[in-house]
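Only one protein chain is missing from this complex, and each of the others stays in its spot.
Moving on to chain A:
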């Protein structure tokens, strides 16, 4: 079991955003999370790597309770890559340095060794020639592919994607999804929040529909899209499909 979420609740002040979430993600599984705006999708992802403190319940990463005081969250996060809607590349560094920073400073890998690996990853996302460019000079799609490469440089065991294509111009969505599809084919464990239903169908092993802080329904993509059981799922799908 890579990720296990148990009775997770999360409140911001009096506003309970996650209301008893239970979720398990197996090794090499691709779980797609869909749902209306404000349903708590981002918050769920952010609780999984403790960018948000959870209010109650448990999140286990490979069996380790991440809220446990003894758990080393920095160590755990190395295994949980995250890709953000807004890319969050480091603008003061070249693409290569963006990718090298964490492996060299956190894992203390030599720059030379990390560099070889980084160039390999840049090749994988098709951006070798951008190694010495600064993020500001890249298109949105290129930025997001670099952000994926940067996360992969830590050799994570699982990846969280929070609407990785939502900030992109439509013509750039495909290039990012292609990288993610390849990643899924290579066996990466992934949790992906997205509005790209085509992606969900193609590579998702399971789709989770969230609404109002609950997981309302989950199923394999074809089942969920063709035969939604819950009214709220039907209403949502009729709007997005």
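The definition used in the following text is that a residue touches a chain if its C-beta (ideal position, glycine included) is under 8 Å from a C-beta of that chain, and two chains touch if they have at least 3 such contacts; residues count from 1.
Operating definition for what follows: contacts and distances are computed from a predicted model.
Missing chain, UniProt protein name, picked from "Amino acid ABC transporter permease", "Carbon-monoxide dehydrogenase large subunit", "Protocatechuate 3,4-dioxygenase subunit beta" or "3-Oxoacyl-(Acyl-carrier-protein (ACP)) synthaseIII": "Amino acid ABC transporter permease".
Per the touch definition above, the residue from A:22, A:56 or A:86 contacting the chain not shown is A:86.
Only one of A:151, A:173, A:203 or A:224 touches the absent chain when the whole complex is considered: A:151.
Per the touch definition above, the residue from A:10, A:77, A:145 or A:206 contacting the chain not shown is A:77. Contact with the undisplayed chain is limited, among A:1, A:106 or A:235, to A:106. As for the chain not pictured, it touches chain A at residues 49, 51, 74-75, 77-78, 80-82, 84, 86, 88-92, 101-102, 105-107, 147, 150-151, 154.
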